[in-house]
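With one protein chain held back, the other chains of the complex are shown just where they sit.
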Amino acid sequence: MKSFLGKKNQESNNGVRIAPRSRAAKLGKNIWDNRFFYLIMIPAIILLLIFAYEPMYGVILAFKRYSFKLGITGSPWVGFKNFNELFEQEEFWNAFRNTFVINLLKLVVSFPLTIILAVQINAIRSKVYKTFVQTCVYLPHFVSWVVVAGLIFSLFDESSGPIYNFLLSLGIKTNVFGDGNQFVALLVLSDLWKEVGWGTIIYLAALSNISTEYYEAADVDGANIVQQFFHITLPELLPTMSIVLLLRVGSLIGGGFDQIYNLYNSQVYDKGDVIDTYLYRIGIGDGNFALGTAAGLFESLANLVLLIGAGVVIGRIKKKVE
Amino acid sequence: MKHGNKLTKLALLSVFLPGLAACGGFSNDDYGEDGRMNISMCGIQFDSLQTQSADTKLIVDYVQDKFNVNFDFINMPAGNWKTVLNTYMASGEIPDIFFHTRYEPAFTTWVEDQILFDFSEMLGDYPNLTKAFDRYGVNTLKNYFNGGLYGYPVVMDDQSEDAIINEHAMFYRRDWYQNLVNKGFTPTSGRALVDPEDPSFNYLNFYDLVEGFTLGDPDGNGNNDTYGYALPKEDGVYWWYPVLSMFGVVDRGWHYDETGQKWLPDEISDEMKEAVYYLADMYDNGYINASYATTCAFEVMKNEVVTGKAGMCCYNASYPMGQGFLTLMDSNQASKHDETLSECVRAMDVPTGTDGKKHMFGYGNFYGYQSINNDISDAKKRKILDIMEWMLSEEGNTIMNYGLEGIHWKKGASGEIVSLLGNNDDGYPKILYDYDVAYGIYYLKGLVSWCTPISPDIRYYDEQMQCLNAWSGEDELFMDPLFYVAPPSEYSTTQGRLENIKSKAFKKIVNAVSGETAEEKRATRDDIWSSYVANFQDKGSAYFDAMNEAAKNAGIRQ
Partner (left out) sequence: MEAMARTNVKRGKTTSLRRTRLGRKVGRAINSGLLFLVAMTMLYPFIQIFLKSFMTDTDIINQGGFFVWPNTWQIEGYKSIFEADSVYNVGHAFLISVFVTAATTIYQLTITTLAAYGLSKRFLPGKKFFYAFFIFTMYFGGGLIPYFILIRQLGLLNQIWVLIIPQFISVPNLLVMKSFFDNFPSEVIEAAKVDGCSNWRTFISIVLPLSKAVLATIALFIAVGVWNNWFTTMLFIQDPDLRPLAYVVQVIIDMSVGRNTQDGQTVQLIGKSIQYAAIIVSTVPIVLVYPFLQKYFEKGVMIGSIKG
């Protein structure tokens, strides 16, 4: 029944010429027959309309001077004044650059390491040990940044912090919360610590599709581990890698709020302030809502452009590969 | 495209949303179902009022019954209070009365949008409130608030006649000092140590003391595990003020430049430079905490002294904060000692500054402001003013400070207040602000004053008085002459930006580690300083002119 309906639909889509009236009627019938599927989407759609779409009118604030008396809709329009003000601020461009740099560093560090870790985990023979390792490496993903910040503060505490003291005994006096570069390193490494395990899941899934026979055959042929990695494992992982890369590139501008907000301080604004923390500070902290909204809108647009751009590039690469 | 569809949906939605709003239980009415007036209040850490102890509830209920009102407490958590306040303000959910500080960048917008009630409209009927405002001068305050009495300055003291009081104190380890003296510790400067409570104690002796606390093993445990002076990271460089004061300068302060015939910010003066270098030198030698700019929150700083790591810090001297500090000090294992507290922790004098005079600038007596929503009914405004007026009266003051007669206290033979709350762990009579009694009332009282009385009954009475008095001698305190001059509203973001430039540069100078020798470091610091001054002047020159103009209009001349 279902496939029958589907076929019909497909035919009409494929351009079989049907008279307009009967086409509309068919569409109507098609919709009616599928009413169950529309009905079950209704709760989500209504809630989304209320909680996500309704507040969207707020973006007009980006083009207004916010008046506490008149509210969002009543506030006077000011055109692109907020954007001009935003673009004039060094702090904004600083945050913009930092967002990009920090995300790029995170990507460069965690992308290969996640794959290596996945391959390593996949190579474990003992099921019990594998589960143990997986349990451990997934764990940090489930802990909030508030708590992770608490952990980090304790690790780098200047009197009782084990990592701080360990590095000190090696002659390295760390200042991870005060030195911009060290802070960025902290962001990259703590992000790696928290998410590397979780990131392996998607690769493990792909790896589980590779039959062990390939490896055994390769063994027989005398291929070493590195050769096996490049000739068997990597090709199998390529589709997954491209998707992960696409998603990561699509979010290069933005994000990181929870992590940075819980760890940073004014000393490291130079290197550690990102768009989200910046717009939170000026928008909510300083009560400059119009400017904050403008920054947020700019971020959304920049991200969208990146996402589409990355999508196009990856699509082309895929085509070439095929 | 599908865009059209979405717009249609949005349009449809906007039609049915007003209906939704009607379903909500939100109401703007002044009166609740029980016929009482609802008053919403927004303040820092109202948690303590909401998680009411039985005694807190008694007093809150007493006030509510007396004025036939219901309070609706809106809590601002200490760490994120601006987020909560700004969100409420911007969403049209302006609390009837709310706490803020004058430095909110949004303040000028609030004034322009006329959402703040001008107290002067009704002040005539309220003698106690008038008196409270008069302490600062109504005109001065109007000037400060861009035109009207848009906020009630919440005083820190007990409304004594003193114009200015500084309720912080520099707590220092008296026992450590004694140890150093007994050991015959000699600072590298070759000077002898001077008693921090001796009037001759000056900024050089301060430096020696900090050095001794770091290098002289003041706790006598044989380990080099202490340092001199703990600084917190909060509020830019505000908490540097005890050091800045020794050089006669003030954070965000102004001085009159005779040669240029105009007001200039202290932040770029040579004295400020010397003050920052003085701290930088301490930093280089490890006399201040390396975490001063990063992780050392105000509470962490207190921890440093309580646990016996640091020898001094600047902290609130007033009860109950000061007492909380001393109690913790006493109960902490690391700093357990046989001496009495007065031999262990005390507040030091104001050190004599570079100009031979004693200066101390913390704040102008008040910490923040209570503002009233201008859009509420006159009846409600009057109700709020009634409550504030009552809290400033003798009856209100007594109830907010000591609780209810017959329940929390009774009159003694000579009319004095005798606690009925039993004794605390130390065997001394409890008062209202002991943690297990009605600590939260402190925050309700914060509507008019952050001060709490110090009872001679408390164990630490003498120490407490010593701390409070240490920095409160009138001639030792000074004000930034332009403290009450408000900048024109268009410069509110400039102010914030300059603040950032300054804090960043100062901390950078202190942290400057490049260079091996002192000379090389000095050269690095000079570079940072000069580029900072140029940047500060570049970004702020228009604002400086505006402040000069404002000072002129306010009639303030050198």
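Just so it is clear, A and B label the chains in written order, and each chain counts residues from 1 on its own.
Just so we're on the same page, a contact is a pair of C-beta atoms (placed from the backbone, for glycine too) under 8 Å apart; a residue touches a chain by one contact, two chains touch by 3 or more.
This structure is a prediction, so every number in the text was calculated from the model and none was measured.
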What are the shown chains that the omitted chain is in contact with?
-> A, B
Chain A positions in touch with the non-displayed chain are 1-3, 5-6, 9-10, 27, 30-31, 34, 36-41, 43-45, 47-48, 50-59, 61, 72, 117, 120-121, 123-125, 129, 131-140, 142-144, 146-147, 149-155, 159-162, 164-166, 193, 197, 201-202, 204-206, 208, 213, 216-217, 219-220, 222, 224-225, 239-240, 243, 247, 261, 264-265, 283-284, 289, 292-293, 296, 300, 303-304, 307
Where does chain B touch the missing chain, residue by residue?
-> 2, 5-6, 17, 20-21, 23-26, 44-45, 47-48, 50-51, 53, 73-75, 77-81, 83-84, 87, 90-93, 234-235, 295, 297-300, 302-303, 306-307, 309, 315-316, 320-321, 324, 328, 332-334, 367, 435-436, 439
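Keep in mind that, in the parts below, only the chains that are shown with their structure count from here on.
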State, to the nearest whole Å, the distance from the C-alpha centre of chain A to the C-alpha centre of chain B.
-> 40
Residues on chain B engaged by chain A in the complex (per definition of touch) | 6, 9-10, 13-14, 17, 20, 82-83, 86-87, 89-90, 92, 94, 104-106, 109-110, 113-115, 233, 236, 289-291, 293-295, 309, 493, 496, 500, 503-504, 507, 511
Along chain A, where are the residues that touch chain B in the complex?
-> 49-50, 53-54, 56-57, 66-71, 91, 153, 156-159, 175, 177-178, 265-270, 284-289
